[in-house]
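Before anything else, here's the structure in question.
Every protein chain except one is present and positioned as in the full complex.
So, chain A:
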Amino acid sequence: SLKSLIILFDIESGYYPVCTSDILQVQLSFPPPRLFDRYRDLAPQLVPLDYTDQPDVRLPYELIGSMPELKDNPFRQRIAEVFSEDGEGNMTLDDFLDMFSVLSEMAPRDLKAYYAFKIYDFNNDDFLCKSDLEKTLNKLTRNELTEDEVRMVCEKVIDEADLDNDGRLSLEDFQHMIVRAPDFLSTFHIRI
């Protein structure tokens, strides 16, 4: 069961030995000042200073997308959607902290690959199919490649990366490709 998995993980994984609920408790009561200040600065009238009773405050996507770190990023909408609880881009403090943890320098490669995969997966079907790749390409090249060129690039990507030959990229294919691109850790990174 999930519960036993958690216990198993705690003891056997060799991860941070303190129970994860301690981490949750600390963070919900004392969110680290700098990130919390940035969150609060987006909407000071909505965000209370005291988070001990875990208020349900959600900042709309427009505010998140206007942050200087995100406003020019072609994937800002997808990033907000992936990390938000409701899937629409409206983020609670928890989501905000999650987002910047994953995009920080210290996140492990697997975690970054998992979230990068979700960001590029536009239709949320756990696979990067051709339409997902086409949308990614269009976001990255300002719609200036011709239809043929777009199609050829996407085919080339799938050819090179699809290990199990099902015509679309699963998370494992994506991770395998990431392993061979050592720059990924430093490019999938937002400084705050």
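Following the convention adopted for this analysis, contacts are C-beta pairs under 8 Å (C-beta built on N, C-alpha and C of every residue); 3 or more make two chains touch, one makes a residue touch a chain; residues count from 1.
The rule is short, and it goes like this: contacts and distances are computed from a predicted model.
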Listed names "Transmembrane channel-like protein", "Auxin-responsive protein", "Cell division cycle associated 4" or "Neuronal-specific septin-3", with the criterion being the UniProt name of the chain not displayed: "Transmembrane channel-like protein"
Residues belonging to chain A that touch the chain removed from view: 2-3, 5-7, 9, 13, 15-16, 19-27, 30, 32-34, 68-69, 71-75, 85, 87, 97-98, 100-104, 106-108, 110-111, 114, 116, 120, 126, 133, 136-137, 140-142, 144-145, 149, 152-153, 156-157, 160-161, 163-166, 171, 174, 177-191
